[in-house]
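Note sheet for the following structure.
As you look at this complex, bear in mind that one protein chain is not there, while each of the others sits in place.
Presenting subunit A:
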Amino acid sequence: MSATTTAVPAATRRPRPALATYVGLDLRRQLRDRVGMFFIVALPSFMYVVFGLGSDERVGSGNVAMYVMTSMATYAAVTATTTVAGTATVEQTMGWGRQLALTPLRPLAIVAMKAAVAMTVAAVAVALVFAVGALTGASGSATDWLLSGVIIWIGSAMFAIYGLAICLVFRGPNTPGIASGLIVVMAFLGNLFTPMDGLMLDIGRLTPMYGFAALAHYPQTDGWLPMGDHDPLWLPVANVLAWTVIFATLALWGIRRSRART
């Protein structure tokens, strides 16, 4: 008796969650975090200006400025998704997760909304760095430019998983900082900040950001590196796939471990 009598009013009184409204509010909150946005947008733009401004030598289908701009946009997008994913796990552990658990939202919807926020912030970061580049002399084939942007944007999702994994494995309020700090190291090893060759390049090729960065540059360079080396396409693809699997495994392990504690 109770099953049917309660189900009917419950269904009729239940409006649908307004997910877009929630994402909008969360996004606005993220974008007005000045310190966070400085590292996501302003710092990469600044580094582009320092390293890339006015370098008009040809590289592949564009110039050096475009190459540096792509590097910094990659760094910006990675920082964006890592930061958003990292703070998301902290918010969950701080009790916002319990608050959301008392709403009609399913866990999958919560993850999807956070992913939407992360990808939007990443898109903003890439767009801004590209805009600074376009205004200050980066030039190259328009299709390669666009293709790089899309690769960076989609590939940065991999680092959302990374941010999630780090914050689940090392718990605590400072972990988003640790995750962002490691990104700087990975960006160096990923050939984003200074051109590498020899042993450093061989080591770098095995590190998490190398494959992603190489793919971001591929439309412009077809795999040729600043110091004359060349990457066949399978190498960065394999790197990205392998590290995505590793990050996802770590994240899953972290989730299981956090569940086991309660």
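Heads up, the rule we're going with is that a contact is a pair of C-beta atoms (placed from the backbone, for glycine too) under 8 Å apart; a residue touches a chain by one contact, two chains touch by 3 or more; residues count from 1.
Just so we're on the same page, contacts and distances are computed from a predicted model.
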{"item": "Protein that the absent chain corresponds to, by UniProt name, given \"ABC transporter ATP-binding protein\", \"Ferredoxin\", \"Sarcosine oxidase subunit delta\" or \"Acetolactate synthase\"", "value": "\"ABC transporter ATP-binding protein\""}
{"item": "Residue, one of A:A18, A:L108 or A:L135, that touches the chain absent here", "value": "A:A18"}
{"item": "Subunit A residues that touch the omitted chain in the full complex", "value": "1-3, 5-7, 10-11, 13-19, 21-22, 25-26, 28-29, 32-33, 91, 94-96, 98-105, 262"}
